[in-house]
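With one protein chain withheld, the remaining protein chains of the complex are depicted in position.
Letters A and B mark the chains as written, and numbering starts fresh at 1 in each.
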Amino acid sequence: MRKNKGLIRKIHDALVSKKVSCFELTSWYLREIEKSDLNAFITVTKEHALESAKKVDEKINKNQEIGLLEGVPMSLKDNFSTKNILTTCASKILENYVPIYNATVYEILKNQGCILLGKNNQDQFAMGSSNETSYFGPVKNPHDKTKVPGGSSGGSCASVAAGLAAFAMGSDTGGSIRQPAAFCGIVGMKPTYGSISRYGIIPLASSLDQAGPLTLTVEDNSIVYDCLAVHDPKDETSCKLARKKTFDSLDSSIENLKIGIPTNCFEGSDKEVYDAVENAAKFYEKFGAKITYFAFPELDFSMPVYCVLGRAETASNMARFDGIRYGYKYKGEYSDVNDLMTKTRSEALGDEVKRRILVGSYVLNSGYYDSFYKKSLVAKNLITKKFAEKFEEFDILITPTSPTTAFGFNYAGDDPLKMQLADICVVNANIAGIPAISIPCGYDSNNLPIGMQIMSKCWSEDLLLRVAYKYEKENFFAKIIGGVQFEI
Amino acid sequence: MASKISKDEILKLAKLSRLEFSEDETKKLLKDIGNIMKLTSKIEKYDSSEVTYDNIQSDYEKPEYDSCTHDEILSGGINKNGFFFVKKY
Partner (left out) sequence: MKYNLVCGFETHIELSTENKLFCPCKVKFGSEPNSNCCPICIGAPGTLPVLNKQAVIYAIKMGLALNCKINLFSKMERKCYFYPDLAKAYQISQNDLPLCGPGFVELDSGKKIRINHIHIEEDAGKIKNESDGIYVDYNRAGVPLIEIVSEPDISSVEEAQEYIEKLQLTARYVRVSDARMQESSIRCDVNISVKPENSDKLGTRIEIKNMNSIAFIAKALKYEYERQVDVLESGKKLVQETRRFDEQKNRTEGMREKEDASDYGYFPDPDLSSICLEQKEIDEIKKNLPEMYYSRKKRYISIGVPEKTASLLIKYVNVSDFFDSAIKNCKSPEKVANLIIGQIFSFLGSETEKENFKISVLPKDLNYLVNLISDNKLNMASAKNLLSKALDNNENLKDLANKFVSESPKFDLKQVCCECVKDCPEAVKDYLSGKEKALQVIIGKVMAKTRGSADAVEAKNIIKNIIKEKK
């Protein structure tokens, strides 16, 4: 067994050795959540969590074996459907929405015995990179409360970084797991598209969305990923191939890695970020890795493709919110059902949401372009092909996760495109469907975390996690700020 | 390719999407869409007829779903005699 156990194994050991009961542990987390002013949670499922904890304790007291994830307190981003538990996507239009079914991700974690502490705050409908579009107010970065935690999985990342959950689930459409993970100094992975079931995750852009774990260590990420990376027949985009378990090979050797560094991703980065990530990449040289800098011009198309595909799919995904079958209903008078729909949506959908719907509608309906959506698909195929080619040359690609560290509130001002461009390094992996992970690789002079992004070819999460693990073993930067403390 | 979008088009698209925008918001949207269209002019050169799709053959296995009660189905709307009800004024 390895020396440095991650948080999940530490909790497991503590529960099994009865150093702490699950009920006690869960109560600690709940108390810290209550005390916290980060606004990382929209819903706290106190009774439900304590009930679940009691059940785990029953098993432990009978000396029955418990799984690795059993009794581990966690939280879910509020776009994961949880039956009978409020699910809002941080929007007014779902402020009263209680799903009648469970997302597959939650079903699996529940069956593993995880304790759901609550639903995390996020950017509204996952649109944003700073968790400021939430109807329930912004989330603060635990490292510096005047800064954003990143987005859209801001609440999930802040929770893990602030010791309010042992791990959390987020979703990533254009960097929404990795960018906030970098801003909060934790590990966030977006697996290959189709890896984890999307059934029950309220979608932003269906061909780009993917769920992923947010954890303190790489090992934790590997454990959660392994139990979620299974085929779900309820999701036609879910991969049918049996996946290799990543946990068992985490500590295997990684000699002579061929590392590619796309220079376009480094341009425009803050100097401290640039230096930290470059140094981090150089770490692998002592294992015989060879680093090659190269230009990757096709990446110029990622953002436009993302905007077109993303917004078109979003516009269509948002159309079902009309108040008739669920969600917020406009309370005033209206002239007919179309008017009702218009008033409900205009009042209860956030500005960024409405903006993206409009753009998406333009992409799909404007008479000027012949199948503009299909042109983006052509470009998407090209980018995917190019990445596949690069991965014949290289084992992994390394870039900064974000060109800056956590910025202050209202960074983009009136310019939503500025916010979007902060995702320039991360959006590529969504377009190409490849797996990508962000791990902490240092701090800037303001003590704000810096994240390194590692990308590898499709279905090679075992390599990705192994490479990340190797780095983390000798360069551990994650820390739990406040909350429930563990020595890791 | 048209590089400018008119206010009338915004209104038409808004109606299609069942959304209403204030005068201010409409001005902002004109600017936003203009910026996005500039950004996306890069992909205008592609030929949409060259699009290819993944040849993934689905096995069409029937998934297992949990069942929902009649009440659960209607729980999110206004239930009148088992129908979803929208009031008329």
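Definition applied: a contact is a pair of C-beta atoms (placed from the backbone, for glycine too) under 8 Å apart; a residue touches a chain by one contact, two chains touch by 3 or more.
Please read all numbers here as calculations on a predicted model, not as lab measurements.
Of the chains displayed, those contacted by the omitted chain across the entire assembly are A, B.
Across A:K234, A:K258, A:K386 or A:K473, the residue that sits in touch with the chain not pictured is A:K234.
Touch with the chain omitted from the figure is made, among A:P99, A:G118, A:P449 or A:G483, by A:P99. Screening A:A40, A:A90, A:I324 or A:C425 against the full complex identifies A:I324 as the residue touching the chain left out.
Among A:N84, A:S206 or A:N475, only A:S206 touches the chain that is left out of the view. Residues of chain A that touch the chain left out of view are 79-81, 87, 89, 94, 97, 99-101, 103, 198-203, 205-207, 233-237, 312-313, 315-316, 319-322, 324-326, 337-338, 341, 361, 364-365, 373-374, 377. In the full complex, chain B touches the omitted chain through residues 12, 16, 18, 53-58, 60, 62-63, 65, 67-68, 70, 73-74, 76, 80-88.
The rule is simple: only the chains that are shown with their structure count from here on.
Listed in rising order, the residues of chain B touching chain A in the complex are 1-2, 5, 9-10, 13-21, 25, 28-29, 32-33, 35-36, 39-44, 46-52, 58-59, 61-66, 68, 72-73, 75-78, 84, 86, 88-89. Every residue of chain A that touches chain B in the complex is listed here, in rising order: 97-98, 100-102, 232-234, 236, 240, 300-301, 303-305, 307-308, 311, 315, 319, 322, 324-327, 329, 333-338, 340-343, 345-346, 349, 351, 354-355, 357-359, 361-362, 365-366, 368-372, 374-379, 381, 414, 416-417.
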